[in-house]
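This is the structure I have questions about; it appears just below.
Yeah, one chain of the complex is gone here, protein chain that is, but the others are all in their spots.
Moving on to chain A:
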Amino acid sequence: MSQIFPIDTVGHDSDVVFDNIGMTFGTKTGVTQAVANVSGVIPEGKFVSVIGPSGCGKSTLLDMVGGLLKPTKGTVSINGETVTGPRRDTAMVFQEDSTLHWRTVLDNVAFGLEVKGVPKADRYESARRMIELVGLSGFEDHRPGQLSGGMKQRVAIARALAMEPRVLLMDEPFGALDQQTRQFIGRELLRIWEKTRNRVLFITHDIQEAVYLSDEVWVMSARPSVVKEVVTIDLPRPRPEGTHTLPRFRELEDHLWELVKVEAEKTLGPGARLA
C-alpha cells in the first residue's frame, strides 16, 4: 500500500524532478533549516499532494518549484530544465486571497495572460472559458469585493488555469474555506483536472482531501523536513461522490493519519493534532 520512496529515482525529461533539494533560511536569530532534503518526481499527468505538520516547509517546497525561492541545495527541474525563476509553464494558486480587488472577475482571470502579452480578444476568450469551467459564469463583471471566499479562490484557480500551465502549483488553496465549500470545490477541481491532466503539486493539511484528489500523497516529516513516505492512492478514477465511503479510502486515510500523527507529535508533543 505504500513504499519507502526510492531516493535515486530518475525522472523523464517531461517530469518535475526534485533532486536532493534543501532550503536553509538565514534569519536575524540564526539559521532555520526549513527543508532538509527532498527528492522525488511528479510524473506527467499525475496529481501529487503533500501533507505534513504546520511549518515543516510545504510552502517553501512549492515556492521552489514555482521559482519564487532558490533552493540552497540541489535543484528542481521541469522538462529537463533547472528552475531558476518563475516559468511561463507553471502557475500558482495561493492559500490567501490573491485576487486584485480593483479588477473585475474577467480581468482577474485574464491577468496572467495579460502579463504574458496575449492580445485582449484572445485572453478574454480564454478567461471566459475558464470562468465557465470553474462555475462563475454570470460573474464576469463582478469585483472580488462582491464575491464569497470560495468564489474568490475559484477566480484564482481560473487565473492559473487560463495560463494553461504544464505544472499547476497549489498551496492550500482551500485552506481558508469552510468544510462544505472545500469539498465542493475539490470535486470541481478534480472534474476540471480530468480534462486537462496537467501535473499538479497540491499542498494541503486535510488528509481526506489529499486522498480524494491525488495519485500520490507525499508525507513530509517535521522540520528540517524530508519526504518520509510516498503513499500511492490506488483508487480508481473518475472518483464519484461516494468515494469517501469506500473501505479502501478509509484504509488510506487511517494510514496517512498514523504517519502524520507521529510527525505532529514530534513538533507539538504527544496528543497534538495536525495543524
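Everything below uses one rule, namely that contacts are C-beta pairs under 8 Å (C-beta built on N, C-alpha and C of every residue); 3 or more make two chains touch, one makes a residue touch a chain; residues count from 1.
Rule of thumb we're sticking to: contacts and distances are computed from a predicted model.
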Hidden chain of the complex, named as in its UniProt record, picked from "2-oxoisovalerate dehydrogenase subunit beta", "Transporter permease 1", "Methylenetetrahydrofolate reductase" or "Pyruvate ferredoxin oxidoreductase alpha subunit": "Transporter permease 1"
Candidates A:Arg88, A:Arg197, A:Arg237 or A:Arg250 - the one touching the absent chain: A:Arg88
Chain not shown: contacting residue from A:Ala36, A:Leu68, A:Ile192 or A:Leu235: A:Leu68
Residue, one of A:Phe18, A:Phe111 or A:Phe174, that touches the chain absent here: A:Phe111
Which of A:Met163, A:Val200 or A:Val231 contacts the chain that the document leaves out: A:Met163
Touching residue (missing chain; options A:Ser148, A:Gln179 or A:Thr232): A:Ser148
Interface with the unshown chain - residue positions in chain A: 66-68, 85-88, 90-92, 94, 96-98, 100-103, 111-112, 114-116, 135, 139, 143, 145-146, 148, 150-151, 163, 181, 184-185
